[in-house]
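Note that this complex is displayed minus one protein chain, with the remaining chains in position.
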Amino acid sequence: MDLDYGPQYDAFRAEIRAFIDAHRHLAPPSAIRFSRPSAEAIRWQKLLIEHGYTARTIPAEYGGYGAAPDILKLRIIAEEFSRARLPSGLANQGISMLVPTLLELGTDEQKRRWIAATLTGEVVWCQGYSEPGAGSDLANLKTSARIENGEFVINGQKIWTSTAKQADMIFCLVRTELEASKHSGISYLIFSMDIPGIEVRPLKTMTGHAEFNETFFTNVRVPVDQIVGQRGQGWFVANATLGHERGMLGDPDALENRLQALIGLMQQESIGEGRAIDNAVLRDRLVALQAEVTAMKCNGMRILSNSLKGEPGGMAKLIVKLQSCEVAHQISALAIDAMGEMGILYHRSPRERDGGAWQWNYMFQLGLIIGGGTAQIQKNIIAERGLEMPREPKLARISDEAKGAAGMQTDRQGAA
Amino acid sequence: MDLDYGPQYDAFRAEIRAFIDAHRHLAPPSAIRFSRPSAEAIRWQKLLIEHGYTARTIPAEYGGYGAAPDILKLRIIAEEFSRARLPSGLANQGISMLVPTLLELGTDEQKRRWIAATLTGEVVWCQGYSEPGAGSDLANLKTSARIENGEFVINGQKIWTSTAKQADMIFCLVRTELEASKHSGISYLIFSMDIPGIEVRPLKTMTGHAEFNETFFTNVRVPVDQIVGQRGQGWFVANATLGHERGMLGDPDALENRLQALIGLMQQESIGEGRAIDNAVLRDRLVALQAEVTAMKCNGMRILSNSLKGEPGGMAKLIVKLQSCEVAHQISALAIDAMGEMGILYHRSPRERDGGAWQWNYMFQLGLIIGGGTAQIQKNIIAERGLEMPREPKLARISDEAKGAAGMQTDRQGAA
Amino acid sequence: MDFGLSQDQQILRDAVARCLADTSPLEHVRECAGRDNPLSDTIFGALHDLAVPAMLVPEEHGGLGMTLLDAAVVAEQLAYAVTPAPFLASVVLAPIALSEAGTNKQKCQWLPKIARGEARIGVAISATVQARDGAGVQFAEGKLSGTALFCLDFEGADAYLVADAGGRLHLVPALASGLKATRLTTIDRTRSVGELSFAAVETDPLADDGGTASARLRDAGRVILAADSLGAGQAMIEKAVDYAGQREQFGRPIGSFQAVKHMCAEMAARHEPCRALVWYAAHVFDALPEDASLAACHAKSLTGDVHRFVARTATEVHGGMGFTDLLGLHYWFKRIGFDRQVLGGPEAVRAEAAALQGWTRAA
Partner (left out) sequence: MDFGLSQDQQILRDAVARCLADTSPLEHVRECAGRDNPLSDTIFGALHDLAVPAMLVPEEHGGLGMTLLDAAVVAEQLAYAVTPAPFLASVVLAPIALSEAGTNKQKCQWLPKIARGEARIGVAISATVQARDGAGVQFAEGKLSGTALFCLDFEGADAYLVADAGGRLHLVPALASGLKATRLTTIDRTRSVGELSFAAVETDPLADDGGTASARLRDAGRVILAADSLGAGQAMIEKAVDYAGQREQFGRPIGSFQAVKHMCAEMAARHEPCRALVWYAAHVFDALPEDASLAACHAKSLTGDVHRFVARTATEVHGGMGFTDLLGLHYWFKRIGFDRQVLGGPEAVRAEAAALQGWTRAA
């Protein structure tokens, strides 16, 4: 057990701190969720790439920094930017999901054309996986693409396309082989959101905001070379990046930040003569959550160490999403309780605390529990992969394909 | 809404109070669980039957009091004896399960021979339903009875036979038709525990006590007329009484008594200078449990009123067992926490509180959650019968009989 | 002995339910919830046709002299339909306050109008539960000063009932000079709340009863909020069960998956005893007043916790759809969130319940 990162890493950390001190004034305000990066944010992103603080391991020829992989340095970067409360580079679906996919399975032409522009934030992507009828059961998707005059002609509907309004491009799963079995008939296409026949309708959620969209395709025509991977292999192309998104959702820094905000709130919020933190019952819940957050931070360090050694994450990794979402949700719930009647203020009400962030988080985190791999599906994964428990037996009436889909345990139902 | 029982019931209540005042000195000490009634207890039981405070609605010709059914009077009797902390008559499996079965399906000879003696406590019964391989899935039972010279010859093993050591007789499910489908090959036999070939081995539980037994049958010979109902109909005979047991397990008076004991404990137990009840966190849990117990008491009154009106109990009734067991278990858990380190004392240790009853209850209540219709099965019942949710679909490899058993949702796995 | 609703109460319940099914469909709720003043005149009019505003007004003042249990029955239905209508303050609390502590003049002036649906009174007693942000109203030299938060049934009120620091209630016309009324917006857009600030405002005080009447309002308010939570929880469970029966995944309705079934069963198991408890708490408010405060605390805190669980779990059963605005499930979710916090969250209310039983000493 060694919590020190060692001298060369200390130097790296010092270098980042110096960078932050010198450039802090250039950082854009905290990114507004789901918006297109501003010119300022794009400049900041380019500066970060130039110094290797984001897009660090992506080859320089495709617009990255081109460093050798070093998880610890990535961790230090995350820690230092989190501590400084600065954005450590863009995090959007293009960067987290499309870029790794192209790096692995794209043609050289696709890589050159899209990766650099995506990394800088100049090209914004949205993701077209989920459909109203294909949530947990993604293989059930119905959006079709038939070939006509050397073009795919796409018809159908996607849901949960979070940045569709702002996006230039979409990476999208469509059914190209109608007669093939459920998984093997899917292809992975990339195309412009400006093509005629695409309609984006904002999807308002329980938070009162439209963090997502529904996207409709009517005879949308896409050249046949805008496919990533082989025709009919889209399922496997998409799966290559699903792991990336799963990882994103459990961020111990984010949990720690929420906890610190909660502590601050409970020290300020008054109840009669005292403060919320002076209430023994609320305080007991606070300390219990602090223990949970500390455990998740330690668990994160353990996963990191395992990765450094090239060891698999095992159970420590499988449980991250389920537990982090749950703990985050409980943090918001306690904040609401600590505020008492004030806890229900929202929609920019007078006396609203922190811009309604606690209520927004309470609801949005519930969305995260539901989406991005529902809690139910996460539990199946933990039981079947982590604990090696037996699969559900075959059903009498169900086709083998549907069963295969169940086996993949993949979910695209929710919030990114 | 009317919480008053009305004048004739007030008179009935007064009559019981007068009886209790006059006869309290005759009452035996609180029954020791799982023991054979003492001579004193039998005298008390006969006195109660004579006054109609137990066995109230059982016809006088079979040794009961022979009153017309009146749920309210039964309730008043229970309330008054509970308030006086006196045993309100014997409650054993013979009385709660065999007697109703014989009344409904026994021959006149069987009724005359067994009911009166069972009611007075002179004949003690045990129940032979569960087997090691047939828990939730009772229809899977293996104990066999073949016919030889006008006798059943029984071989096999039963488990959870709680009073087998003390019992004179057993009512027992055995498989008489090996080739028949799972449910229709079972018969319901009654026979003496003194027959050669019966061996009873105490079954120690996690509490450290042997509240149960395992009972083994080796060529046990029983005359063919000692059957209740038709041959092969034992499944239905047994089911006629299972409802009785389910009802027994959710007793709001018992919950209230445990809660009162907990309040007393927390007022006495010291933590440093204060008392356990002065600790705001423990007190918050206490009040939360008090609300749960009050809700279950009110729910009980609601069910009672529905019965009075001949209306079905509905959801209010279906949830009683699951919720009562859970609340009771939480009451014990809080008691242990309130005692701090003292909470782990057991096995007649110095400084042990209440004879170790809290720890015993904590463990035994877990047994109740597991047994007598597991929590899992209770939830299936609530979902399928109460909420009318769809059944599990057919499995590909499973036989129709097994599915039928699953459909019956009956469980005989646990503690009575 | 009859623990349950009388035949009249069942008729009332069914009549209100039918009325709201007609007048408070989700589209109308949605429209109201988008407005600054969500309270629906259409719905209030329809409720008036059922004499709802007259329920708790004594007969001698032109009302029906009904009980809190009757009101709880109505509250459950209002929540079941997430009805954006004035009720808690104007139909329940104000008539109780005036009946129990009003002067004869106040009664004669207001009660008949309330019964006829011609006057509405908002009620602000939250500072008697937990003073937040230094809120509180002082009564001195015949005038009120200070701030009262979370005035219920705020929009469109003709007057407000406010508790001062001593718990005494005051009636203040909405247009009183020195009174500033500010709208507050909560997650629940089907309710209307506001903030009242008083700068030496003339008041018409109710009886100086040492806080008895405001304590009664707290009890009644908690029972009605508990009943509201019950109705919203009932709706959410039913919606979850329905959705689970229709939505198919992996070739079968999700309601046939054991995990989903057990989620629904746990909701039902925790929800159902709340119903009897709410009935009990409402009943003893009139029939057994010495038990009323404790029962109100129990009903409020238990429904607060149970229905937070129900709101979350029912939403989870709906998957992504539950999270969207499309189905409108969130209206019930938020109504439950409102019911939980207003007039004291579970912890605060349990602390009061402990104090009522003499269980509170220095920790």
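As written, the chains take the letters A, B and C, and residue 1 is the first residue of each chain.
We take it that contacts are C-beta pairs under 8 Å (C-beta built on N, C-alpha and C of every residue); 3 or more make two chains touch, one makes a residue touch a chain.
For clarity, every value in this text was computed on a predicted model and none was experimentally measured.
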Residue among A:Arg231, A:Arg302 or A:Arg351 that touches the chain left out of view: A:Arg302
Absent-chain contact - pick from A:Ile154, A:Ile319, A:Ile336 or A:Leu368: A:Ile319
Touch residues of chain C, complete complex, unshown partner: 257-259, 262, 363
Missing-chain contacts mapped onto chain A: 1-6, 9, 72, 274-275, 277-280, 283-284, 286-288, 290-292, 294-296, 298-299, 301-302, 304-306, 308-309, 315-316, 318-319, 322-323, 376, 378-380, 382-384, 386-393
For chain B, residues in touch with the removed chain: 130, 135-137, 140, 159-160, 203-206, 208, 212, 269-272, 279-282, 333, 336-337, 339-352, 359, 363, 366-367, 369-371, 374-376, 379, 395, 397-399, 402-403, 405-406, 413-415
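Definition applied: only the chains that are shown with their structure count from here on.
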For chain B paired with chain C, centre-to-centre distance based on mean C-alpha positions, whole Å: 41
Whole-Å gap separating chain A and chain B, where each centre is the average of the chain's CA atoms: 52
Chain C residues counted as touching two or more neighbouring chains: 252, 346-347, 350-351, 363
Where chain A touches two or more other chains at once, by residue number: 279-281, 395, 397-398
